[in-house]
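As you look at this complex, bear in mind that one protein chain is not there, while each of the others sits in place.
This part shows chain A:
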Amino acid sequence: MNERGPTGDSDLGELRTSHAWPDAGESRSSDAGESRAWPEAEELIERGAEDRPQTPTSPAPWDTRPETWPLAAAGETGDMYVRAEPAAHTMRRTPPTGHGAADPVKALLRRHRQLCERAVDPLEIAARLEAHGMTDRAAARFRHRDVFSLAEELYARMPRVEEERTPERGAVDAPDPHAGGMKPAVTTLLPGALCAVTVAGVHLTEGRPRLVTAAVGTLAVLLGLRAALRRGPLRVPSGLTGSTGGPRAWTCWLLAYAFCGDGLLSAALDGGPDGPWPVTTAPVLALALACAPAIWCVRLFAVRARRGLVVSRSLKEFAGLVRPLLLGVLTVFLCALGALLALCATALDEPASYAGGGSLGALLLLALLLTAHGSTHAPTVVLAAAGAGEVTALATVFAGRLPGCSFLTVPVQTVVVAWGAGAVPGLVCGLAALVLLAHATRTLTRASAHALPPGSP
């Protein structure tokens, strides 16, 4: 039983030789001719991405060759298949494509130009053609055994074009892990502001309230610091962090030394301390205020490095881009810190300890940078070493008082006599910062340091 399609009695003009495909320029005109028959289709269907399976914009089948649908001829159960046989005058109006046209694949190629240009191998073309409804039987009309060999021909005949890439695209696409609107900007300023308020409070009060103010202020500054680092670039994925307690404790110790270490060392060398020794607030205040530039510098480094990642063609080129960036960021931060140190020293009327404060600032910035890029081991070790160095310096001075151990005091005493008490932390932190800088120039110039961490999907 052969069945005749409705094409025999209606809409004969709609059977066309050109293909109704959304991305074919030529088919748009024929679609326009058809818009009377299917007006809604034209209006309603959005044209989506070309390579996804999409809804057809016109009712024509894959290849509207006005001949018997080959399924019917091939199947033994011919009665089960429907033949779409057009009437005689359709044959007259439409030029035959199948055997008449010299190159049926060319039209297909034109229709799927974007798909074929994008494909990386023949199998991808095959997969996407199948998603568009191509079957082996349809491929037979392009004189191919199956979709695979048709896809191979398409792949081979497609002129390969250089995929043009805009360098900014990746930078825009890549999610910035450090972006966060206004809130981080406020939190980066928090430690400095709290520290300033505390210092002012301590200066304005006397006696017991002064002690209370100092204690509360210290606590507030520490909490503010924690908030700033947690929101900022230090938000290290949980899988990577080892124990953060160690570096945190050492950082606190280094800051404490900057606060009262120099006075204690001088007093100890003079045979004291007898009662409270003088403290230096200026470097601590300057470091607290420098939190904001430090976090901005880390962010700047991350953003610029990612931009460099996108534009660089090889790993070596990337390393060459990042190395000056790292040094530049460090310089900018040191300039800012120096300015803050001078400012605080002037405001508090204290001697500016550029060596101690500056080297400690550099050390902390490098530790922050390394931690932000997933390398937690080296900062931990170096911070601990620096802290231990300062502890040793103090301990040797006190140990020198034991009988027969006076030689222990000699190195520290020599340094202090030559350059002053501030030189001890300056030397220790400076050495540590240099070691960390050497490590950072090796680690942070690697592309793998700027990849997303393994925990992320």
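In this text, contacts are C-beta pairs under 8 Å (C-beta built on N, C-alpha and C of every residue); 3 or more make two chains touch, one makes a residue touch a chain; residues count from 1.
Here is the rule we use: contacts and distances are computed from a predicted model.
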Protein that the absent chain corresponds to, by UniProt name, given "Sugar ABC transporter ATP-binding protein", "Copper chaperone PCu(A)C", "Cytochrome oxidase maturation protein, cbb3-type" or "D-inositol 3-phosphate glycosyltransferase": "D-inositol 3-phosphate glycosyltransferase"
Per the whole complex, from A:142, A:296 or A:318 the residue touching the absent chain is A:318
Touch with the omitted chain, as defined above, among A:227, A:310, A:381 or A:394: A:310
I need the residue numbers on chain A that touch the omitted chain, in ascending order. 3-7, 10-11, 38-41, 43-46, 48, 52-56, 59-62, 69, 71, 75-77, 80-82, 84, 118, 120-124, 127-128, 130-133, 135-138, 145-146, 148, 152, 155, 160, 162-163, 165, 170, 239-240, 309-310, 312-315, 317-318, 446-452, 454-455, 457
